[in-house]
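Here it is: the structure, laid out below.
As you look at this complex, bear in mind that one protein chain is not there, while each of the others sits in place.
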Amino acid sequence: MTLWGGRFQSSLDPQAWALNASLSFDRRLGQQDVRASQAWANALQAAGVIDAQENERIHAGLQQVGHELQQGTFAFQPGDEDIHTAVERRLGEILGPLAGKLHTGRSRNDQVATDLRLWLLDHLPELESALIDLQSALVMRAEADHGTLLPGYTHLQRAQPVLLSHWWLSFFWPLQRDRERLANLVKLTAVLPLGSGALAGTPYPIDRFALAKNLGFDRPSPNSIDAVADRDFVAEFLFCAALTGIHLSKLAEAVILFSTTEFGYIELPDQYATGSSLMPQKKNPDVFELARGKAGSLIGLLSGLLATLKGLPSSYDKDLQEDKLPLFQAFDTLGVVLPVLAGALRTLRIYPERMQAGLEAGLMATDLADYLVAKGVPFREAHTVVGKVVVWAAQQARSLAELELAEYQALHPSFTADVYRVFDPWASVARREVTGGTAPAAVATQLELAKTALQNRLISTGEQES
Amino acid sequence: MTLWGGRFQSSLDPQAWALNASLSFDRRLGQQDVRASQAWANALQAAGVIDAQENERIHAGLQQVGHELQQGTFAFQPGDEDIHTAVERRLGEILGPLAGKLHTGRSRNDQVATDLRLWLLDHLPELESALIDLQSALVMRAEADHGTLLPGYTHLQRAQPVLLSHWWLSFFWPLQRDRERLANLVKLTAVLPLGSGALAGTPYPIDRFALAKNLGFDRPSPNSIDAVADRDFVAEFLFCAALTGIHLSKLAEAVILFSTTEFGYIELPDQYATGSSLMPQKKNPDVFELARGKAGSLIGLLSGLLATLKGLPSSYDKDLQEDKLPLFQAFDTLGVVLPVLAGALRTLRIYPERMQAGLEAGLMATDLADYLVAKGVPFREAHTVVGKVVVWAAQQARSLAELELAEYQALHPSFTADVYRVFDPWASVARREVTGGTAPAAVATQLELAKTALQNRLISTGEQES
Amino acid sequence: MTLWGGRFQSSLDPQAWALNASLSFDRRLGQQDVRASQAWANALQAAGVIDAQENERIHAGLQQVGHELQQGTFAFQPGDEDIHTAVERRLGEILGPLAGKLHTGRSRNDQVATDLRLWLLDHLPELESALIDLQSALVMRAEADHGTLLPGYTHLQRAQPVLLSHWWLSFFWPLQRDRERLANLVKLTAVLPLGSGALAGTPYPIDRFALAKNLGFDRPSPNSIDAVADRDFVAEFLFCAALTGIHLSKLAEAVILFSTTEFGYIELPDQYATGSSLMPQKKNPDVFELARGKAGSLIGLLSGLLATLKGLPSSYDKDLQEDKLPLFQAFDTLGVVLPVLAGALRTLRIYPERMQAGLEAGLMATDLADYLVAKGVPFREAHTVVGKVVVWAAQQARSLAELELAEYQALHPSFTADVYRVFDPWASVARREVTGGTAPAAVATQLELAKTALQNRLISTGEQES
Partner (left out) sequence: MTLWGGRFQSSLDPQAWALNASLSFDRRLGQQDVRASQAWANALQAAGVIDAQENERIHAGLQQVGHELQQGTFAFQPGDEDIHTAVERRLGEILGPLAGKLHTGRSRNDQVATDLRLWLLDHLPELESALIDLQSALVMRAEADHGTLLPGYTHLQRAQPVLLSHWWLSFFWPLQRDRERLANLVKLTAVLPLGSGALAGTPYPIDRFALAKNLGFDRPSPNSIDAVADRDFVAEFLFCAALTGIHLSKLAEAVILFSTTEFGYIELPDQYATGSSLMPQKKNPDVFELARGKAGSLIGLLSGLLATLKGLPSSYDKDLQEDKLPLFQAFDTLGVVLPVLAGALRTLRIYPERMQAGLEAGLMATDLADYLVAKGVPFREAHTVVGKVVVWAAQQARSLAELELAEYQALHPSFTADVYRVFDPWASVARREVTGGTAPAAVATQLELAKTALQNRLISTGEQES
């Protein structure tokens, strides 16, 4: 069954049908289609198009359709072009001709835009939950790994000592930004297209503010032509997903590196590692590699949709049907990756002594420069002096801590016997007590901030009931 | 001059230097580097690292540097690796060794992240102004073209009559969403990295809240490792730019179509059209084609940066240097496209009679179905009946308005003599008085909404002074 | 069952399993896995690792597995991690311990790379067939629509008359380039990874040249580390697919435009058009819109894979598992779009009189300039003169053909009475007899060239048997 056969004299070519039909993926919108249809029936009653009894029967019929969809007992027909057609077809079987009144004054153009927004609003809280879960795993690690130092890296070269807790939390805040972005997205998404008809607005006196409220939207869309065409919310979701993917790829890259024999900072538990079909000794971080790899796929979903949207001519063009698969695919990707990473983080083992072993005196070279600054040497000069110290030590194959005081003084007269205190990595981190710094006190404050952020959901889970 | 020579014994290979140097593009950050350096000097004074007099001299020196940069009298040296180096080198020439104290406790890692955020915060108001200007051109058209109908299209097929004002405004709201997105971006961007040092936080007792305030940021970043790595704000800007590009590409596509001989709805003024080197009769909508084409380039800038960010291992990696060119390129692209489109819209000529001629009775087929609905026929049945009417009329090569009443009644008994009133396009639009609909009254309300949106800047122009 | 359990003490977390498992999509490689395994068994026999009888039994067992997969009777188990595991597990059920010898000296790393290349080599001929079919539809149109002129467009403005046959053929050649690209891809793909082991090469004396020949590959890969990592062939396929998508999007855009009421050049048959759920009169070119929209998705598949590949550290990384879905998705997309477009082209109706009506005298403005050139006026001057003619005619609201000779002569003395012959569009096209030009004679030659290209497959259909 199609919703548009009247003027056509031969039916669609089977291959064209296969290209055109969207039921295989838009069936995920079933519950949303039912809910939006019930709200529409209410609006039609309020507008005097159907009476209360008709509305009641339509509600009950849709209730049944929704139930069948949920239970998996809904019998899709080969001729169901899309979920909207399937729902209306089934409603007709249940109600008879009355079902034919439901589509009064609406179009699939405003209907599908509404369903898709509803679906996203329904599912964003789940995504926030999964992000929060990963954040809480990071907080758990930050607390559990208290008291451990590791080398901090820039350019993948050892740079300065940092608290392991601080390092874990460095992956927390990008996810917090992701949550903020999703909360912004909720506002963009909660604008109701329904009532826009095909493109010109419905000719029935629908109260779209009431309709919006009924469906948990903030407000009706201000322009019907734009309303049926607007897929900004899908693009923005895909952007959010891609950026989350990138954040996860960075975490993944770090865990993969730290799990190498060479770094040896981290060991993955057996439940989150995989082996080799050929090499019996291997223990591979597949789940983190997949997280990293899927960041690429998420980027692709975004650029694909943007390319699809570029240059479309009308209000509604069928090209827009390409919006659903990437939306679902991106959502599912994060849905499968986030909990696995959270689980792996919670159960991995760290090797503090290996991390400690990486804290050679060279990482305190900046502190050494600051030591000279404290003695009145301008930083730029101090930096140059310490550069020479580093070269000298390297030529001697000794560490900075192993040089004699005389050697230091040969390079700059301000060095005195207290210079060796500089090479205590704990003293180094303790000096960085600035907001956001790696000193234990600063990290404790940061941890409180993180825990507060964990407590505050930014996306209400009751969107659909409000 | 580099800021890091001390430990190196041979200088950089010239080709490697050329690859590594960023001055050719990061010189655009000159004013921001000066401003952030002044704020940093204040912070160093407050932290007791330099005294008031030193701070004053540094301020004056930086003032001079900033002035030279602005006037174009700043003499860059072949050895200036980047803008930060150039500014500090010049400051050294002006102040002598005192200049060497400025870099105390900061790193180029937190410095460049700060400069780039400042640059964006400084320039987003301009972008909003350009968006507002284009929006106001659309409002101008909506008002000027009052009283004109045109065919509304879906699938590029004539669908239903709409007000031309309504159609113009359909391009207004996407730009409004773009402004909202940019306003969200301001919040994401106004988080201060300065004070994060290379990655572990500065060891000096800097009040980062005061520093943030001093530079017009909302708050300091909560984690130093994340702070020097975070380029979410660049990615989000590129996403905003790409989506704006897509919105413009849709407008461009519409104008290009409507300017064809076949549509004939629009004629571009000579100031915004170009000719052919071969065909003397041509009048080409180049500026709209370029707007459409540049949407593709903007999409590329986004996917490029995302791919660059994917899988980076440390806090700061040099890969991040690839952030500036796309940011500047995207900003400049919109800066050149937006005012041209606004100018073209304001001055183009419309052909209302051509639009009117497109409103054949077939566009009122939905109204004909609604006519039957009003007579009690369920919509789905009404839709099928009208489909048959359409086929019948096509076979007769007559319009719907030209069929005899008897022919109507042969297809459904509910048709009566008043059926012909349906084919008045003004009646059709008048029926769509719902919020967001195309009826004159609804469009008048929408126009008020649009004007209010025009009045309210979402991004304060005084960011940098606050 | 996994192929790697030995050293692990707890099994994979169920969510990690779900993330890691690839059977849901790599099962499409079943036949290739069987075929490559048989070839591997041959190679093992030749290397003396198994004896002839063992090889025979393994062949028979794999035969059965292949048959079960083909018939859909293969019972996948919940524990089958991927298709390789499933095949080996099932082989074990059939053969007992002997099955355990098959994986000697190979790794899933070289196995999956081989399977995927085989799959592509097996399926590229199908894709070429689909491209040829669309090309032949274009040739059919070029022949059927012989004798029709239409306005040629640049910048979507009417430019010069062209033969409709010429216009149809302009979509033929991009597809020819696509076929050439696919033929190049065959060469890149037909390099055998099998025998590379996990990354270092198999330790058994396998004759990889014989193995390559046995599987229809050109030659073995020259470096085992590269062989297990190389996904260039997937990237290049996705590029080919994206570019084909773009070629189809251009054709689609043209058909969509020409099917508008305003152009009215083309009418889609009912079998390839769809209707509206709301507007009974609509006849929408959905299949062409989908073709256009899917070009965007294809671009996304390419940029996604490229982003995934960027910066991978080792030879084989699990990120590479993200290669299959985009490959299959791109292939399937073209597989569903190409035949529909071919079918639609073959059956659409053209309106020659509408096209003819578009050939106003203005399209011969270039010919008018050439007329002056023939009289000795330099082209640049002639172009300017004709520009003035065009303006004059526009001001008079008359066509070029309607101006008086005196008016012409007032603008340039070289105009004489024969000027009016210029405005015959058939004369205009006839003048363009250059190779590749739109003159009937040139198009006839071009058509022969096209037909020859149709006859010559560039990709042999017997790849897998060779």
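Order as written gives the chain letters A, B and C; numbering starts at 1 within each chain.
One rule holds in what follows: contacts are C-beta pairs under 8 Å (C-beta built on N, C-alpha and C of every residue); 3 or more make two chains touch, one makes a residue touch a chain.
Everything numeric here is computed off the predicted structure, so don't read it as measured data.
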Check: Among C:N20, C:N42 or C:N109, which residue is in touch with the absent chain?
Finding: C:N109
Check: Which of these touches the unseen chain: B:Q32, B:Q45 or B:S107?
Finding: B:S107
Next item on the list: For the chain that's not shown, point to the residue among B:S129, B:T261 or B:T274 touching it.
Entry: B:T274
Checklist line | Residue of C:L62, C:A99 or C:L403 touching the missing chain in the full complex | finding: C:A99
Notebook entry, point to check: Which one, B:V234, B:A307, B:L327 or B:L345, makes contact with the chain that was left out?
Noted result: B:A307
Margin query: Suppose we count only contacts with the excluded chain; which residues of chain B make the list?
Written below: 2-13, 15-16, 18-20, 84, 103, 106-109, 197-198, 256, 269-287, 289-290, 292-310, 313, 317-322, 325-326, 336-337, 339-340, 343-344
Next item on the list: Could I get the residues of chain A that touch the absent chain, sorted low to high?
Entry: 154-160, 256-257, 259-264, 275-286, 289, 303, 306-307, 310-311, 358, 362-363, 365-366, 368-369, 383-384, 386-387, 389-390, 400
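Here is the rule we use: only the chains that are shown with their structure count from here on.
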Next item on the list: Could you tell me which chains make contact with chain B and chain C both?
Entry: A
Check: Rotation angle for the CA superposition of chain A on chain B, to the nearest 5°?
Finding: 180
Checklist line | Proportion of interface numbers common to chain A and chain C (over half same, under half different) | finding: same
Next item on the list: Indicate the residues of chain B shared as contacts by at least two other chains.
Entry: 154-156, 159-160, 257, 303, 306-307, 310-311, 366, 383-384, 386-387, 390
